[in-house]
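Every protein chain but one is kept in place in this view of the complex.
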């Protein structure tokens, strides 16, 4: 079976944060996750992650999804892979892919096609390479007729070799058994006293085994980040690629400024995304919606034809043709029915809102179940928390809740209930009833004349 | 009389939406509208639009403003223009302009000057051309001393002809009578079996009539869009051009990110536009305002010296020196008087607000007429809708409406009325009166001690 070893022990000192470099995020996901996704898409799912700097955070992030091994001392890439030998040893018949956990743009096609070449050529090692216009600093690939004769580091390259634009990406396929054998032979007899994985290539050739190279069409597999500026560049690159994909799918953008769409987000054809909209993981948006401006949606399902204008919505569902916003906050556990209207300065939390219901302004609906064609007045709030426990409010279909009401949960309003403005609803109200809690309005004439006089 | 025929039958398959290509929008307006505006500005107002794919949508959009004819089969540009022959035939003395409905940047100057040349040269046809640095794919203009000898398609061009940078924009002036005659002679004897409008040029020359070319200084007249990416590019181009115009007029921008200003918007000198501000059709903004960030204004008149910070305003008027925001929603039919203050989390709808009045926070003012120097307390809402009808609230000058009031419309508060906090105003209140609706505050001592004890 084929395996993958992902090197995730690096620190990223210039990032100036105490987290492992592969956990820095590109479009909301750790670079490590991008690398894992590429493996999974290429159906290489027997993965071992080599952790090092702040290794516990890698385990915490992976949460048991994949094996990890610790490289407790940082003695080079070869040494890192050595830590995975026990992982490799349980099945040495197949091939092993080595990837850098901080080179997020490795892709399924590159992994699959390089494996194909690796197997067809019967290589012991196949270096995954890319061609760069400016190869400065990278190890150059020395091709022969049948494969490669080595990788020459930039500093060791001759003038002629410096002209080579095909470079080592740091990713490789090995025959697993050969990899284990090569690792036993690499030494740290060098200036840095490190064990370099690259040395396996010369060992392979010295032993008369076949080394080859697969040149990926996607030179971005080389891209990594040593500081926050590089990381911003990776983000910009990924951000624009995602937007291009949605453009090709028929999504409308007038201006892409401030638009961040994570790669897992799905958007239906004909939907328009306005500036400064952030769509995070798990979000699925229907067709012919208008989303934004100034909208943040995380892990929500949005139906067709919905309008989400200046909304923040989390872990919720908004059904077809809803009109939400501007200035709305939808918190987790909410389901908003078709054709509902949630207007300005409304928070909905952990509630269901029926179809064609309107919560048009200045309201808080928490832990509530509201029927269809209900109208909630401005200034009305559900008092779902008494300081100790949270309870639910239930409001029947066709009800009309007046302005500035407080609904003291647990409480149930029946069907077509009408509550007067300013009511505090403290007990259940049956179907078709009016609930009212109102004193008598007293009017004291000439009050302000007197008040102003007294104030002098 | 001069006429224009605008070809608007295309589909734009790669846009992935079932609307005619000329209805895709650039800066909020269909490309067709840009073309029509150019004609109107050049005083060519006898216009016929040739519709085809989803032609009903063209009629719906034009809403009777201009004639349309249907090209029911899509047999080429020549065939499209043939559909307009009845339109052309009622007056064949003048000239006819042919334009592409999906090339939005044709401009008044190009139309006017090309017509001038067309008439002065006594051409039967004048091709409107432009010079491109990269003319690949476009038909090249073959100039002679007195005019042109033809248009050579890219695929038919010789090596020498391929070097020509002057290309056919797809727009033409014809003597109307000649156009009708030429159209009768074009055939579909070609690989695509289509009738090409371009063939009229060779027919013209073959008949010994004069063909000429007018090279526009504005090479953007060539620009079109075949997919959403192209359309985004047209938007970006138009967006930055509008911003440049406002910069030249003395408008201040620190950063143009997320700023979309439609071309009809007017802005007074010295006004600052902050990022992420969208100004839509019909909006007129005064001098020395501060608009944005995160503001959307559509079809509003904003006076001098106004501040609009994180506001959404639609179909309303805001007078001089108002201070609006942050987080305000102004809905259609609103007029806000000079020096008024509309603060955070306030919605105003279909209301007039007097000068120097303050609605500083958390309020809904709907269907209301509020006088000058009024103060509206936080949490106060007009109950303008009783579930069946909407009614108005009237509040006199100098009134002070307390916090958390509900005003049950229809209701009228006189001049200098004072309402106590928490009041539900259910009847009219005369000038200078206090309105109060309040029980007696009961205090139960040691309540929470007991409650916490019970909770254990």
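Should a chain be cited, it is by its letter among A and B, assigned in written order, with residues numbered from 1 in that chain.
Simple rule for what comes next: a contact is a pair of C-beta atoms (placed from the backbone, for glycine too) under 8 Å apart; a residue touches a chain by one contact, two chains touch by 3 or more.
Since this is a predicted model, take the numbers as computed values, not measurements.
Of the listed residues A:137, A:332 or A:439, the one in contact with the hidden chain in the full complex is A:439.
The missing chain, though absent from the display, is touched by one residue of A:16, A:136 or A:155; that residue is A:16.
From the set B:378, B:393 or B:409, the residue in touch with the chain omitted from the display is B:378, counting the whole complex.
On the side of chain B, touch with the chain left out of the figure occurs at residues 244, 247-258, 269-270, 274-276, 293-294, 309-310, 326-327, 343-345, 361-362, 375, 377-379, 387-388, 400, 402-404, 418, 420-422, 438-449, 451. On the side of chain A, touch with the chain left out of the figure occurs at residues 15-17, 25, 27-28, 227-229, 231-232, 235-236, 239, 257-258, 260, 276, 278, 294, 296, 312, 327, 329, 345, 347, 362-364, 366, 379-383, 385-387, 398, 400, 404-406, 408, 416-418, 422-427, 429-430, 432-439, 451, 455.
One rule holds in what follows: only the chains that are shown with their structure count from here on.
Rounded to whole angstrom, the centroid-to-centroid distance between chain A and chain B, based on C-alpha atoms, equals 35 Å.
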